[in-house]
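A single protein chain has been omitted from the complex, and every remaining protein chain is retained in its original position.
The letters A, B and C name the chains in turn, as written, and every chain counts its residues from 1.
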Amino acid sequence: MTESSPAPAIELKGISKAFGPVQANKDISIRVMPGTIHGIIGENGAGKSTLMSILYGFYKADSGEIRVNGNLKSITDSQAAIAAGIGMVFQHFKLVQNFTVLENVILGAEDGAMLRPSLDKARGELKRLAEDYELQVDPDALIENLSVGHQQRVEILKALYRQADILILDEPTGVLTPAEADHLFRILEGLRREGKTIILITHKLREIMEITDTVSVMRRGEMTATVKTAETSPEQLAELMVGRKVLLRVDKAPATPGAPILEIENLRHVDAHGVERLKGISLTVRKGEILGLAGVSGNGQSELLHVLGGMTNATGTIRVKGQEIDLTGKHSDGQSRRARGIAHVPEDRHHEGLILDYTAWENTIFGYHRDPEIQSGPFMNNAAIKAEAQAKMDRYDVRPPNPNLAAKNFSGGNQQKIVLAREIESDPDILLIGQPTRGVDIGAIEFIHQQIVALRDAGKAILLVSVELDEIFSLSDRIAVMFDGQIMGARLPSETNQTELGLLMAGVTEMPDKPIIEAVTEQMAAKAQREAARHD
Amino acid sequence: MDKMPAWADAVLVPLISILIAAVLSALVIAALGMNPFEAFQLMVEGALMKSSGWGYTLYYATNFIFTGLAVAVAFHARMFNIGGEGQAQIGGLGVALACLFIPWPHWSLALIAATLAAALFGAAWAYIPAILQAKRGSHIVITTIMFNFIAAALINYVLVNLLRPAGAMEPATATFPAATSLPTFQQMFSTSETVLFRGSPANITFFIAVAACIGVWLLIWRTRLGYELRAFGFSETGAKYAGISPVKITVVSMLISGALAGLMAINATMGEAERLVLNASEGAGFIGIAVALMGRSHPVGVFLAALLFGFLYQGGAELAFWANIPRELVTVIQALVILFTGALDNLVRWPLERAFLAFRPKGAQ
Amino acid sequence: DPALVYDLGGKFDKSFNEAAYNGAERWAKETGGSYKDIEMQSEAQREQALRRFAEAGYNPVITTGFSFAEPIKNVAADYPDTKFVNVDGFLPEIPENVLLINFQEHQGSYLVGMLAAMESKSGTVGFVGGMDIPLIRHFACGYAQGAKAVNPDINVIANMTGTTPAAWNDPVKGAELAKAQIGQGADVIYAAAGGTGLGVLQTAADEGIYSIGVDSNQNHLHPGSVLTSMLKRVDNAVYEAMTAGADLETGKFMTLGLAEEGVGYAVDENNSELITDEMTATVEDAKAKIISGDIDVVSYYANDSCPALDF
Partner (left out) sequence: MDFATLLQLLESTIRMSTPLLLACLAGLFSERSGIFDIGLEGKMLIAAFFSAAIAYNTGNVWLGLLAGIGASLGLSAIHGLASITFRGNQLISGVALNFLASGITVLIAQSWYKQGGKTPTLTGGARLNEINLPLTETLRDVPVLGPIYAQVISGHAPLVYVAFLAVPATWWLLFRTRFGLRLRAVGEAPEAVDTAGISVIRLRYTAVAICGILCGIAGAYMATGLQPFFGKEMTAGRGYIALAALIFAKWRPWYALAACLLFGFLQAVAIRFQNFDLGAFTVPVQVMDALPYILTVVILAGFIGKAIPPRAGGTPYVKER
């Protein structure tokens, strides 16, 4: 470091942190220069979130020191971090669900004991921030009614409201649509221009390459390398992360679709609040085909998966291999669906796909636990289930390969592998799969994608729902786009591009004559209005 | 991965916790002007050093096993059944009807009938709160509290106005026919030379309680229903994904819970009192909550916790017999035991974990 | 030595367990003897207590409360050398070594009912019971008969506190019941409700009406407000049983009524001004007639109903 260069915005020295026997961070040192975007990558469980949580005062380091703008700081709690100008957007948002945006923003940053003045001030401030950084949100909306993307905006607004100069974002794009992600990056670039410092944790190398100035790689609690982004490549980063060469593209042969396996006609679903979420969906998935369903989250994809998976009722017709299935009543639950050959990897593995407190082996039969094959007399044949679980975990390279460990003790990627192993090995005719690689590291993504393709090649029908356009493009044999509870159209991957899909996802079916962003905004606004009207 | 070996968590933590509770109890006893060591000796001798003491300890424990299991089963489905008290009393009504109105030729038949009746009545009393929770979302905690009061009123009405033998002063049913009298431990284990368990109320129901422990263990960890019940308890959305009906699980778990609470009546009503009296559950439904929580809702834990409480009850009685100590002292000791083993267990666990971690070889994970 | 076993209400229930305790204390003080006593915590302990005391050589073993009758029946044969006494209990057949003592509470209640009716200006008197059990109805029934004997048109309001054991220990609810009865015009209220009754007496004192205590002499609790107390001389029974010691006559059912001075009404310096000579005369007259059989106070137990009151 030469004399003339400014002090690093953040300098961590020798940070260590253990959670009981787990050494999450080992003697980590890192410098982040002001006015830059600094990326951090690493496998699931590498210790990225822990490190950042220490910087933000959420956890306390066992040893090490923190300097902000060259000054030694003792960050014992988040208040101290905030005072030092640090803001953080956590991987799992820290918002109060039944509070308004405004209330969430002022929480902990109120002026005085009365709420009213704080709220009034924050309202004005939010308006200003929204204009400056394209961070529009309705200040009076309840968080639970906002999309994830908007919730994230609230988190960023919270940090900016507290006048953060250093902003940490932990896997911010994991839950965003491509459009939302682009939007976020524009915001981040704007912030960088203003001289703010940003630390970005992500699993997506594309994002690292696109926006960061420097990137640090973590592995098993240690910092293995810090490189200038301009001087590295995705392949090199992947190797640094995982410790071996990783294939970044999906290798697959062209599809040979056969007979229709899953036929959906005029499917409609009204949710508990009386809002129509599916407005007459018709779709066909064929044998040996991956149908990718693209769309901004909240446009009915989740509901479609829920209906198909038997978690909720609907009207219309669904045929499996030509036979109609029950949509309401006794035979419309998840187990009946499984009996008809529909396997379901749900979007939310923490709340749906897994019972986090169950052991891995218990989770390998979740939903299939009434299968006569695993019963012996009135009881479940636990020994056999465990043995089978062990075999599955070995085949799917679940780490650690210990079937007695509770599901919550596995990293996201490995949890996903447990779900996949269960659903794929049930030998279904149809696999419904939602957000297969959300929050999963590169090594695991590669593996998961290979499994999906292998299943297709084994002649199964696959319905893939993902908000990752990259994933949709690289896996799908056919792409359908959903918007506002309807299918906007279907395309072959070879005959379309991200721009066209992006428009369809925003409900624009024809190439507009006006600038694209305007058309998109118009459609979105119209949809928002319709929804607001329904709520009244 | 674990911070400390499982045996330490299962044995060391509760043991030290009980020790702390004992020390505090000793202070209270000393404050009342009595020698705590003598008091402790009295308790142990009275409750554990002779067979008749065991006879009482096990009798109380039997009650607590049933009510503890009842709470535990509901807990696995994340349901808080505070209604054990009412369910046990209504179970007693079932037992009374079965014993009084059918002329049984042999106790074994009567026992089977009474067991069924107790379970059925207890389950029925749990059914309404359960169905209201499942279908209408009425909070089970309130409804079961309310049903305790309603049960007391109902039993009072029945005993005062319907089942009381004419002219009897006591609001109780007639004594059950001799043929329904259950074998006591004294009858079962005494030999011609030695009388064991003399006069104590422990009876064959204890083995039903043990069987219930095993049954609940099998149910929860070995059957599909148990699997679904626990899954539902951990995550309702997860259960939905797996095709498990929340309504069914709510109702079924509460029925089982109510039946178990009802079974307490075969011990207290058929085995001991041999007639149904007012307030026959005597708070065992509430002790069951503590027992289940302390036993971590596991049948083995419930069994051990029930034994502990049986010991406290019987030991406390001994104290009262020979030391003229107000009976509220036992309540205080119970409170301390519940507090330290059940709620302040981390007070012991954390330092222990640190100690174990410190002695762990470096690098091992 | 004798032993004394109290019922679940506990030694200091301000009522009949306490009366037993007082009798025992009196005996101990006068004779210099010592006795052992214990409070019950649970049903199962009843038999246990009897056995433990019998085995330890205590004699006689005195118990209070009807719930002891059954346990005594079960253990008496095992300890032929021990004498068991029970206050309030009933057994169809009485073992050799058992003495059952009953009180004619309805007679005593009848007398205080008369006093209540004579004192009442409003023509309405009240009764607050603890739990709704036959024994309490028995009290209420005698009371109502006495009141109606004085004033056939009198309105007797009888209320029970509840159906759980808490009904014996809820002075707040007792007070509320008393207020309700006062609201309905009652100006004398008889409380037979253990700890709950204390709330009734308190409220009566606060609201300036009269109350009637039960079991022990409760006149001193609120001098000038407690009109009288219906005495149930459990203390005498215990005192005498202890005095007789091992020579106690058993194998019988003993009924203590007005004739035996087992029940009565209390007059002392706290209430002497409230009870006029005229009232005394009327009550004493009735007392004599009851003893002689000229007045028949119907017991609720006779056929589980009361001629003067609906339950």
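As a convention for this text, a contact is a pair of C-beta atoms (placed from the backbone, for glycine too) under 8 Å apart; a residue touches a chain by one contact, two chains touch by 3 or more.
Quantities reported herein were computed from a predicted structural model and do not represent experimental measurements.
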Displayed chains contacting the withheld chain: A, B, C
Of C:1, C:25 or C:176, the residue in touch with the unshown chain: C:176
Residue of A:81, A:285, A:354 or A:420 in touch with the missing chain, whole complex considered: A:81
Touch with the omitted chain, as defined above, among A:56, A:396 or A:410: A:56
Positions on chain B where the hidden chain makes contact: 28, 32, 80, 128-129, 132, 136-139, 141-143, 145-147, 149-150, 152-154, 156-157, 160-161, 286, 289-290, 293-294, 326, 328-332, 334-336, 338-339, 342-347, 350
Chain A residues that touch the omitted chain in the full complex: 19-20, 56-59, 77-82, 88, 90, 94-99, 103-104, 106-110, 112-116, 118, 158
Touch residues of chain C, complete complex, unshown partner: 10-14, 18, 132, 159-160, 162-164, 166, 169-173, 175-177, 179-180, 183-184, 195, 198-199, 202, 221, 310-311
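The definition used in the following text is that only the chains that are shown with their structure count from here on.
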Graph class of chain-chain contacts, one of line, ring, star, complete, other: line
Identifier of the chain whose CA centre is least distant from the whole-structure CA centre: B
For chain C, residues that touch 2 or more chains besides their own: none
Where chain B touches two or more other chains at once, by residue number: none
Complex contacts: residues of chain B adjacent to chain C: 56, 59-60, 149, 152-153, 155-157, 160, 164, 166-172, 175, 198-201, 268, 272-275, 277-280, 282, 313, 316-317, 320-321, 324, 326-327, 330
Touch list for chain A against partner chain B, complex: 20-23, 309-311, 333-338, 344, 346, 348, 351-358, 362, 366-367, 369-370, 375, 378-380, 382, 405, 409
List of chain B residues in touch with chain A within their complex: 1-3, 218, 222-224, 227-228, 230-231, 234-235, 237-238, 240-245, 353, 357, 360, 364-365
